[in-house]
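Here the complex is missing one protein chain, while the rest keep their positions.
By written order: A, B and C. Residues from 1 in each chain.
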Amino acid sequence: MPWTTGKRSYLDPIHQDIILDRSKPSDELIIQLIDTPEFQRLRRIQQLGVSSFTFQGAEGSRFTHSVGVMHLASRLTDMLAEDNPVAAEIKPVIVAAALLHDVGHGPYSHVTEKIVGYNHEDWSGKLITGDTTINQILSSFSPDLPNQVASVLNKSFQPHWVSHIVSSQLDCDRFDYLLRDSYMTGTTYGAFALQRILSSLEIDQSADQIVVSGEKGLIAVEDYLFARYSMYAQVYYHKKNIAARALLMKLVKRAGELGSKICFMDESTQKWLLGSELTVNDYLELDDVQMTYHIKRWIKEADPILSDLAARFLHRRLFKASRLPCSDETAVASIHQAARAAVAKIGLDPDYYVCVETTGIRPYDYYRPTSSSEQTSIMVRTNGSTVQELSTLSPMVQALVKGNFETVWLICPAEAQSAISSLSELASSQ
Amino acid sequence: MPWTTGKRSYLDPIHQDIILDRSKPSDELIIQLIDTPEFQRLRRIQQLGVSSFTFQGAEGSRFTHSVGVMHLASRLTDMLAEDNPVAAEIKPVIVAAALLHDVGHGPYSHVTEKIVGYNHEDWSGKLITGDTTINQILSSFSPDLPNQVASVLNKSFQPHWVSHIVSSQLDCDRFDYLLRDSYMTGTTYGAFALQRILSSLEIDQSADQIVVSGEKGLIAVEDYLFARYSMYAQVYYHKKNIAARALLMKLVKRAGELGSKICFMDESTQKWLLGSELTVNDYLELDDVQMTYHIKRWIKEADPILSDLAARFLHRRLFKASRLPCSDETAVASIHQAARAAVAKIGLDPDYYVCVETTGIRPYDYYRPTSSSEQTSIMVRTNGSTVQELSTLSPMVQALVKGNFETVWLICPAEAQSAISSLSELASSQ
Amino acid sequence: MPWTTGKRSYLDPIHQDIILDRSKPSDELIIQLIDTPEFQRLRRIQQLGVSSFTFQGAEGSRFTHSVGVMHLASRLTDMLAEDNPVAAEIKPVIVAAALLHDVGHGPYSHVTEKIVGYNHEDWSGKLITGDTTINQILSSFSPDLPNQVASVLNKSFQPHWVSHIVSSQLDCDRFDYLLRDSYMTGTTYGAFALQRILSSLEIDQSADQIVVSGEKGLIAVEDYLFARYSMYAQVYYHKKNIAARALLMKLVKRAGELGSKICFMDESTQKWLLGSELTVNDYLELDDVQMTYHIKRWIKEADPILSDLAARFLHRRLFKASRLPCSDETAVASIHQAARAAVAKIGLDPDYYVCVETTGIRPYDYYRPTSSSEQTSIMVRTNGSTVQELSTLSPMVQALVKGNFETVWLICPAEAQSAISSLSELASSQ
Partner (left out) sequence: MPWTTGKRSYLDPIHQDIILDRSKPSDELIIQLIDTPEFQRLRRIQQLGVSSFTFQGAEGSRFTHSVGVMHLASRLTDMLAEDNPVAAEIKPVIVAAALLHDVGHGPYSHVTEKIVGYNHEDWSGKLITGDTTINQILSSFSPDLPNQVASVLNKSFQPHWVSHIVSSQLDCDRFDYLLRDSYMTGTTYGAFALQRILSSLEIDQSADQIVVSGEKGLIAVEDYLFARYSMYAQVYYHKKNIAARALLMKLVKRAGELGSKICFMDESTQKWLLGSELTVNDYLELDDVQMTYHIKRWIKEADPILSDLAARFLHRRLFKASRLPCSDETAVASIHQAARAAVAKIGLDPDYYVCVETTGIRPYDYYRPTSSSEQTSIMVRTNGSTVQELSTLSPMVQALVKGNFETVWLICPAEAQSAISSLSELASSQ
């Protein structure tokens, strides 16, 4: 009997009806977790941070994405369980980890992380194992569950393949966000054959990993990696996104340095920006709404830099990013220096009005023992028993591994851009 | 030469590339209007208010919608101009009105309008003709433009057909929001044959109105009205939406009554909630971010009702709405009375924890001289010269006009619901 | 292990991967039935007959549609079986009936049926119970299966609800063809919320019928019926379709009357057209390829009418259909008579160059004991126990039942149309 009180359904634009059945323990667990204040807070943190300045449709929250990841992890686990009954047993751990993988994100996610100096994954762990409603719910389901969920997220859970579902180069997180960001921004680039990939995934018990099976799976994974590449090239590293992030970073940096000189700053924001110890409850008060409200108020602050940066951000008068034609350190440093001088000349503080950022698309990389990269390679089972690393099978994927997709950006206000003649020559026109 | 500096493009999930060409005066006007702080403020007002509590994808803003309406009005005007060159001349008025039709919306739009007692259309007029950047830009384009744009929005502009494009039962506003809300919520119900409708619209110069032409147009309009009907039935009047709105109304009402007894309330919010005179600048400070931030802070206020309602709203512990099996006034009043008594019994204040709301779907109605309805009928040109009102041609549309789609809802907290035995019997189960 | 030899998958544009698992008896049965020459023949019979003359994308075959219906019936049966284990037991009967429901169609399906005088449902029965590979496969699965499958198709199977899945006003046949025809023609009108409807269907054991459950189901069914209405109005009864069918009927009629005077006519075609007794093997030779090849050859026949009609058909110089402004018998007869006279005047045989056809859209009707209609009503369970006929619950559906959607068409060649002045006045211009 559908639609009766025993079921809860979420209508999702990507996955259509996501139905949770209270008679199934892992679904009941998910319903309770969704209903916590900690998880509802994700409604107030945008999935794509400042990207909606550039892609107007990109206004979705991490709440919506997290429910999507949980749904995909649930579907995938059910499919894997057909051949591996153990997957059904671990399901509560998997879906809870999938749902909660982003729960520790702060205001404007990745942008503030870098400047303020915290790590959203650490906070996810604290919210799962600390004094929270989430912890109570997980614990009453099973006393070990909080630690198990946290260990999936930090990749220490046994068996290892469980982490692959939630966090790897072929995980439900990426599956959901590529499709969702593609749908919300209106680009076609992020679309890929989700169903085909899910159908082709298997647990390789001997090596304790998730593998892609068969030729159809291989083609589908190539397609997925190409989608990832294109989304970075077109959306995530769009020059206006780079510029918007830089503006926000400078603004947050200024606020942090002014500290108590700022008239309006509430308690949790102050602790956070000034680097004081935050309790779990302090942290939970932080979100995009809080940050944006502060930025609105800061327009009226006395400090001219803070006030100016806040107004630029709120009214979307963003900085401009130019792609530098070089990437070697010395050349970049000298351009940076010239830009700082030029900006100073028109009366702006170079510490807040110029910066250099490097982006590098890496849609896929395989595990290299000698490198700092801790990527888990994507493995493909080409027939009965042989399992090979993906790039050895696909010239397309090799290109993605070897290609140099690095870009160095110089970012400053539009009026400074025109003031710097050497830069205007250097900058690519696009 | 595409993508050069003379063009600005918005990638929209519904309409794909919306390209504005600075070499065209009306496009340059639109670019300048979009860049005003007044219009950028719409990024902070959700299109569907509290609906994202029910339809998780419904997180888009009025900014995105407004750009979409402008785009449709621009396309339609270009199409109409093929046979009516006058449309090209009036285009700046049309697209500016389309872009700005929602600029006066306040926090959580329609929900607060009712409780706080203001009218977003009045505010749109003030922002267009008052002391704003928008007014400056319109005026420097042409001194009459602010008044012309305002008069399109209040339907006094001559020729009349111009207002039909922006605001009628077959207007670009509805075209955009049906498609967009359908896309964002993930339902298929709001989809209709946009291109077919646009192609079938004509200016009927003699009667100064927009008419639908031909049989293909008629079928497409039936389809559009059915989409509208379905979206009301499934999305806009979803019982959880009704419940979420009622909760927010009660919360705002409480805040308004407590007034200065509340510790945290910033200046513009206070003026607005307490009914003081608001300047244009005061009004522009209001948005969903401001409102939501206040609600967060109010959880810590001393007043138990305000604190409780704020926490319910923020953490999405909504009221429950039940469809009443009757609609005659006396019966409804007696159920309402019983519900108030039941709620009081479990210690809740009935003024804030129970209410009755009536919703009535009206996907289309024709003009009736004797009624208060000021609808402009949809007119169809069936052949060379004859123009007829739509419902006379379509049994489907007649059903939409005559059907009784009214529902009376009783709304209260879940815990009260179970306390009211008579109500639990009455409420439809769904 | 997906994609291994135990599974067969069909990639369908509507339903995506349709996977048949040889380890499941009913899937193995379906694979064997699909592989019969009798079923493969459906690749050579177009789903929409002559409609691809009007909607260029409408080139799909009954093979593709039949596999789609089987897939939907399989999904629906699995969903019903969750609450009714008996559905799982009957599944082979259901899916075989769904797969084979169109197996008896002849060349150009409905068009020739009327003229040649046969019934595709009778032939479906003969192919299932007669001396065919299909019969052998069904029989070796279970001796009763051929008769069971045939009885589902002629609605005598017990329990009755099984026939509802395959053939009723809310059946998998309609579900598939509305979605498919909509997709292939490129219209949006046929889209509806399939998943929502499937989820809302239940077996009502007491009344032995399929019912729609709950409010979400009701909205989804309204949407489905409106899609059906729109597809008739826009696609199935498009005036060019009416004209193309009439031309083909006249052509087939002429061939049947000329009989052995025609130089090229193969044996099975001859038996069929001249009304001789056909064996099952004779019938299986008939398909669109055979018919079209004959039409090509007939262009060179001596008979000027046959030759002319064949060339018109092959080169798509169709007749024209005009909507008559009246429908009462006398008026129509007098117009018909005038048209015949006018056609004769320009040297064409009125028996082959004029006709009158009536079409009547009936997207839904409920059971009426007094009428010849043998429709099974759509029943809705609004709550725990009450089941009501759909139109009593929905003003929209009432309009579909009561509306008069009948049209009378006059069809003749374009050159005749202009010759008939009175008709050119009468005909609606569209």
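What we mean here is this: a contact is a pair of C-beta atoms (placed from the backbone, for glycine too) under 8 Å apart; a residue touches a chain by one contact, two chains touch by 3 or more.
Remember, predicted model here, so these are calculated numbers, not experimental data.
J.: Among A:226, A:298, A:364 or A:409, which one is in touch with the chain left out?
T.: Once the missing chain is taken into account, the touching residue is A:226.
J.: If the hidden chain were put back, which of C:26, C:52 or C:200 would touch it?
T.: The one listed residue touching the chain not shown is C:52.
J.: Can you say which of B:40, B:147 or B:199 touches the chain missing from this structure?
T.: B:199
J.: Given the full complex, what residues of chain A touch the hidden partner chain?
T.: Residues of chain A in touch with the missing chain: 187-189, 191-193, 214-216, 219, 222-223, 226, 229-230, 233-234, 382-384, 395-396, 398-400, 402-405, 428-430.
J.: Could you please point out the chain C residues that touch the chain left off the display?
T.: Within chain C, the residues that touch the unshown chain are 3-5, 10-14, 16, 35-37, 40, 43-44, 52, 55-57, 59-61, 63-64, 67, 183-187, 266, 285, 289-290, 292-293, 296-297, 314-317, 429-430.
J.: Across the whole complex, list the residues on chain B that are touched by the chain not included here.
T.: 1-4, 16-17, 83, 195-196, 199-200, 202, 213-217
Keep this in mind: only the chains that are shown with their structure count from here on.
J.: For chain B versus chain C, what separation do you get between their C-alpha means, in angstrom?
T.: Chain B and chain C have C-alpha centres separated by 43 Å.
J.: How many angstrom between the C-alpha centroids of chain C and chain A?
T.: 50
J.: Please set out, as single numbers or ranges, the residues of chain C touching at least two other chains.
T.: 214-216 - these are the residues of chain C that touch more than one other chain.
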